[in-house]
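All protein chains but one are shown in place.
Letters are used for the chains, namely A and B, taken in the order the chains are written, and counting of residues starts over at 1 for each.
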Amino acid sequence: MKRMFKTLAPLTLSVAIMAACGGEESGGETSGSDASGNSNNNADSGEQGDVVETGEAEQGVEATGDESVTLDMWIHQTGEDETDFYIKRIDEFNEVNDDIYVNAEIIIDDGASSYSDSVNAALVAGNLPDILALDGPYVASFAEADIITSVDEYITDEDREDFVDSIIQQGTYNGELFSLGAMEASVPLYYNKDIFEEEGIAAPASIEEAWTWDEFLEVAQQLTTEDRYGLNLFMNYGVGEWLTFMGAPFVWSNNGELISEDGTTVDGYLNSPETVESLEFVKTLFEEEVVSLTPGEMQFEEGNAAMALGGPWIAVSAEDADFEWGMMPYPYKEVPKSPSGSMAYGITTLSEHPEEAFEVMAWMTNEESTIGLSEVTGMPPARHSAFEAMDHYDELPWSVMRDQVTETAHARPQTPAYPVLTDAFAQAFHAAALGEDVEEILNQQVDRVERELRRFQD
Amino acid sequence: MRAMKKPALMKKIILYVTMSFLAVIFLFPLVWMVMSSLKGDVQIFRDMTSIKAFLPPMPNEVDGYFQNYIMAFERVNLLRYIMNSLIYTIGIIIFGLIVNSMAGYALARFQFPLRNFWLAVIIATLIIPPESIFLPLYVLVFNLGWVNTYTGLIVPFIANAFAIFLFRQFFLDFPRELEEAAKIDGCSQIGIFFRIIVPLSKPVFATVAIVLFINHWNDFLWPLVVANDDSMRTIQIGLQYFMNQPPIQWGQVMAALTVATVPMLLIFIFLQRYYVQGLAHTGSKN
Partner (left out) sequence: MVTRKRYSLKTREGKEALTGYFFLLPALLLLGVFLLYPMGAAFYYSFTDFYILRPGEKNFIGLENFQMIIGDAEFRQALRNTLYFTFLVVPIQIAVALGLALLVNKKLKLKVFFRTAYFSPVVMSLVVVSILWTFMYNPNEGLINEMLGLLGIPPQPFLTSPDQAMNSIIVMSVWQGAGFQMMIFLAGLQNIPDHLYEAADIDGANTFHKFLHVTLPGLKNISLFIFITITIAAFKLLVQPMIMTQGGPLGSTKSLVYHIYEVGFNYRDVGYASAMAVVFTVMVLTITIIQRILVKEERG
């Protein structure tokens, strides 16, 4: 999960190893090969040895006899424990189900584009699997292009309601549900308890007590000293998805939006007074020097920043470091909002067995999977029932994260133009951090996104 | 003569000092990588800001010097990945040396229609960003049924514009007299090329071998997408694995990087011996 946001950050080797040899992109194929690609699809992908890693599961196949349906599935490889967990769950699925066999392939995800490049290449060659993992904000693109299929007819109302709103929001495009995920993500405001004690600052413990921007700035200034920053925004992750994921709630909590509700325009949204004001606030944080443009990798863990707006993975590294830490809710202007979104599953329109594929999707996102995944990754679960079943979410600091996921989480915009939109926002956020004219930059970025949006206007 | 000696010695000392200074400037990342591979993560970052980044850890600072290596090999089947990388890299080198040297020789020596056109085309293929042709190339290889095969990793990269161009420039410098003499002796063109030109061109063959090795040893995206079966994975994909496990274990990353870098250094050092037996020395004897 962490590397998802470190996209192009210096710490990710991958990007460039890939770039060095040539990435994906410009190609594609003429119609002839589309046809052959498609028709061969199911037969081929079985033989290509894509099988991999589900180990023991193969026995399941032999036991089932010839009636069974084989489904190909692609999963991004991320953390070791996370991947092992997916494999384990798929093996279990294969054991339990006699009539469906899942053939899973684990594809390395370098956090930049190696996974999506594999998907893109397969897409163009007509070689997509039945079910695949995809990043939340990209659901809209895939749905718009008719690559993934709606699951509305398969999911029960009861099941739908157990998912937290932001996950449903993330998986919905044009009123139809296309994807489900097992985990959520959030960004609490971490703080160093030792420093807070020294400075005599009380940390808010619930959404109701969350700081407003003014309080937040004031505390950050108070906490900033000669050799310590008040805040860390992990600008070292680079100009990428992180800035949108972490930064967009500043806009939402100021009653701003990145794009119009119908998704047709960003003019008057991405450059609205509310958005400008939010980024002006970000600019102030940097001008007041309460936050560093170039923080060290472990700035917060080493006590060189008193607070940090970081992902759930910061809890893991903070726990490893030797200090007392806590979580506070994300600060707000008008309405409390917090980041949301993670990997989710989609069923391709190529699949001849969408119903069976949904069974796999449902299995991978059921209560047991959700709880198990949350336990191995430290990421918040995507279901209410999972939160209820996991005790530590009832107490601080994790209750803050639970409240954010269930109450203030806001999904990133569902638009097929998301790749351009997120870059536009990240660029503007970074420009604000550099002290540039926020309004001017936002207007430039609006032009870019508008040009991209025109592609989808028919 | 004796009077000459002193400045000569002085000169030599200056030369060595200069070269050693340069060596330090060029070697430090390698040293940093190797030294970091012996350290724990906290220490790597702590040492980063000082000269200690380039020194090995004190015995009391680590549990065991090779802890990271042991862990790295336990987590990922690095040996298997290295084998795969070697197979396909060496495959490309062997075929690549033959095919590209012949093409370079043709462009340097023979008159034939469209020669300059083909040279321009070859240079153009060098210019086009590889990213731009990734998709059509993948679809082609997919339709040939080469996904998850060594063929799919090797064949598309045998012909190499850079290597052809490099061979051509070298062969341009070859004195024609040798070939003329061989021709009079009744050698065929093929015979002349393989018996006379090739043995006298070791430096350029070594150079191209190094170039191809480095390029393909560092390949990432193509092997990832074309050979996604676990049994086909290459060393760069193995490396990627370590970069993908948050929190990233930097010591293990450095250990894996060191393991991935050493073969290239060894090849480079090994191929050095071919840098002294060029045409120059044979030529001057004749």
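Just so we're on the same page, a residue touches a chain if its C-beta (ideal position, glycine included) is under 8 Å from a C-beta of that chain, and two chains touch if they have at least 3 such contacts.
Note that this is a predicted model, so its numbers are computed, not measured.
Chemist: Which of A:Ile100, A:Val400, A:Ala431 or A:Val446 touches the chain that is not shown?
Modeler: Going through A:Ile100, A:Val400, A:Ala431 or A:Val446 one by one, A:Ala431 is the residue touching the chain not shown.
Chemist: Pick from A:Leu71, A:Ile87, A:Ile100 or A:Leu123: which residue touches the chain that isn't shown?
Modeler: A:Leu123
Chemist: Identify the residues of chain A touching the omitted chain, counting contacts across the whole complex.
Modeler: 8-17, 19-20, 23-31, 34, 113, 117, 120, 123-124, 126, 141-142, 144-145, 147, 238-240, 292-294, 296, 416, 419-420, 423, 427, 430-431, 434, 436, 444, 448, 452, 455
Chemist: Footprint of the hidden chain on chain B, which residues?
Modeler: Residues touching the hidden chain, for chain B, are 15-16, 18-19, 22-23, 25-27, 29-30, 32-33, 48-50, 53, 98-100, 102-103, 105-107, 109-113, 115-116, 118, 120-129, 131-133, 135-137, 140, 155-159, 161-162, 164-166, 169-170, 172-176, 189, 193, 203-204, 206-207, 210, 214, 218, 257, 261, 264-265, 268-269, 272, 275-276, 278-281, 283-284.
Going forward, only the chains that are shown with their structure count from here on.
Chemist: Just the number, please: Cα centre separation of chain A and chain B in whole Å.
Modeler: About 38 Å separates the centre of chain A from that of chain B.
Chemist: Spell out the part of chain A that touches chain B in their complex, as residue ranges.
Modeler: 1-3, 11-14, 17-29, 33, 36-37, 48-53, 77-80, 105-111, 114, 117-118, 120-121, 124-125, 127, 296-298, 313, 316-317, 320
Chemist: Spell out the residues on chain B that touch chain A in their complex, using ranges where they run on.
Modeler: 45, 75, 129-139, 142-143, 147-148, 215-216, 218-222, 224-225, 228-232, 236-237, 239-241, 243-248, 253
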